[in-house]
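Of the protein chains in this complex, all but one are displayed in their positions.
Chain naming follows the written order as A and B, and within any one chain the residues start at number 1.
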Amino acid sequence: MIDFINLYLVPGLTIGSVYALGAVGISMIFGILRFAHFAHGDLMTIGGYGVLTAVWFIPVHPLLLLPFGIALAIVSALAVDQFFYKPLRKLPTIYTVIASFGVALIFRSLAQLFWSSGNQVFISGVRMPVVLFDTFRISELHMQVIILTLIIAIALHFFLTRSKLGRAMRAVSDEPELAAVAGLDTERVIRWTWVIGASMAATAGVFAGMDTSMHPNLGWNLLLAMFAAAVLGGIGKPMGAIAGGLIIGIAEETATFTWLSDEPLISPSYKSAVAFFIMVALLLFRPQGLFKGRLL
Amino acid sequence: MSALLSVKGLVAGYGGVPIIEGINLDVQDHEISVIIGPNGAGKSTLLKTIFALTARSEGGIDFAGKDITGLKTAELVPLGISMVPQSRNVFPTLTVDENLDVGTYAAPPKDKEAVRESVLALFPDLRDKLGQPAGELSGGQRQMVAMGRALMSEPKLLLLDEPTAGLSPAYLEIIFDLLLDIRKRGVTILMVEQNAKQALRIADNGHVLVSGKNFISGAGEALLNDDAVRRSFLGGAAA
Partner (left out) sequence: MEMTGLLFYLVSVLIAGGIYAVLCLALNVQWGMGGLFNAGIAGFFAVGAYASAIVTTAVSSKHLGGFGLPIPVGLLAAMIVAGVTGWVVAKICVRLKSDYLAMASVGIAEILRLVIVNESWLTNGSLGIAGVPRPFGDLVHGREADLLYLAVVWFCVLSVYILCQRLYLSPWGRTLRAIRDNEDSARAAGKDVDWFRLQTFVIGCAIMGLAGGLSAHYFKFLSPSATEPLLVTFLVWVMLMAGGSGNNRGAIVGALVIWFIWSATEIFTSRLPPEWVTRSSYIRMLLVGLLLQFVLQKFRSGLLPEKSPKIRSD
């Protein structure tokens, strides 16, 4: 049981936090701009490299340098929206999906160009896990990731329900035409959607990169799980996306636990298939997700 | 007395195809004006064009003595116009209170709390639904939320597109009574209505729109008794 918590549940919550933060952006963009953003994983990668570069110059803890990664991701997202997505807004949204697919490649080749295609670590050296109550062994990073994600989730909840901007975002996501009738500035809402989505993506990218290592495919490899999380939480429901991300993360890790016999339930090499099968099951039986998101 | 809203030679449509072709219309201050006409005549298009939601190709619009031709919707709201569209007129996952709140964003009132109180005074039914998502309400209550949202920007002119569509006869009465209350508060109303007879009865003025053109305009009572109008649009029998 302790092994289950230490080796499966906590890592599951950690990777789940990464998915959660990534899926928030995907869900909000899907809700407000109405397209599946295929470059979101690579936006995470860009954010991760932003912090990695900052670490080279300022030798402090990477999490303290998060603002650099966030800034880089925000600038990238706003630029891409301005130059590549906005010109296509009047067309069927599938064109924007195609454009975002191309942007994924652009982000990735930029990462390869500027930061080499190999693995790079934020901090070298082995770190000892923190031991709680003599039995729970949690790495410091996992604890930081889970706690920070929790704080972000709470802040997001209050932002969406209490602030004017948050309500306007939900309104545009709900009924874009009515939002225009009410005189809301849709372009401003869109800009803020990118700002928030990119900030969380960068944070998630740094978490993921610190947990393993930074490499140009980091974000793309997480994309499928984040899509699954966004669908699970219900499109246009950022809080649902957080729950969805955590569920997918835990499901992936615990699926490799020795549930029924001494063998893992699912071979660890198929871990990343778990998200896909959850998504398939959802699309078949409950495409609106757990929390009654919109079905686009 | 000069009109609050004055539309001259308005031409508009979708993708270059004109739907309304040269509409002239005056709406007097503190009055209820009703637009009736057959399906597809362009009634919604007319309202949307006034509110800058549909591309106008010709003609001009004056509002409160100011030329508002070419202004954007977001600029019209602060000037004192708001609109309730024909369908999908609430934000379904936002609570009733949040729906009302969104109504203030484009033109923040000086005293939001007071405006909210006065709107809730009009629709007391909404008071105990404030925390409920608007999408869960009945059709009539949703219409109230929609009208409430539009009133939160303290408009001088309220554009309503078929406020009674799909409502039960009981609710129809309630909504029409509410319209009279709203007018009493000094809000001018320009509305499209399918229930022509009842609407003309409460209206000060009526306009009949047929295939994109102004067919006839006049006082509500006069139209109600006009032979041609009665035969074509009110189902024969005299009112």
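Following the convention adopted for this analysis, a contact is a pair of C-beta atoms (placed from the backbone, for glycine too) under 8 Å apart; a residue touches a chain by one contact, two chains touch by 3 or more.
Owing to the predicted nature of the structure, the values given are computational and were not obtained by experimental measurement.
Peer 1: So which shown chains sit in contact with the chain we cannot see?
Peer 2: Hidden chain, whole complex, touched shown chains: A.
Peer 1: Given the contact definition stated above, which residue among A:5, A:71 or A:88 touches the chain not shown here?
Peer 2: In the full complex, the listed residue that touches the missing chain is A:88.
Peer 1: Any idea which of A:63, A:78, A:106 or A:195 touches the chain not displayed?
Peer 2: A:106
Peer 1: Can you say which of A:2, A:75 or A:98 touches the chain missing from this structure?
Peer 2: A:98
Peer 1: In the full complex, which bits of chain A touch the chain not displayed? Write them out.
Peer 2: 30, 35-36, 38, 83-84, 87-88, 93-95, 97-99, 101-106, 108-110, 112-113, 117, 220, 223-224, 227, 231, 267, 269-270, 272-273, 275-276, 279-280, 283-284, 287, 295-296
Everything that follows uses one rule, which is that only the chains that are shown with their structure count from here on.
Peer 1: Taking each chain's centre as the mean position of its Cα atoms, how many Å separate chain A from chain B?
Peer 2: 43
Peer 1: Which of the residues in chain B come into contact with chain A in the complex?
Peer 2: Within the complex, chain B touches chain A at residues 51, 53, 73-74, 76-78, 82-83, 85, 88-94, 98, 101-103, 105-107, 149-150, 153.
Peer 1: Sort out for me which residues of chain A touch chain B in the complex.
Peer 2: 161, 164, 167-168, 170-171, 174-175, 177-185, 236
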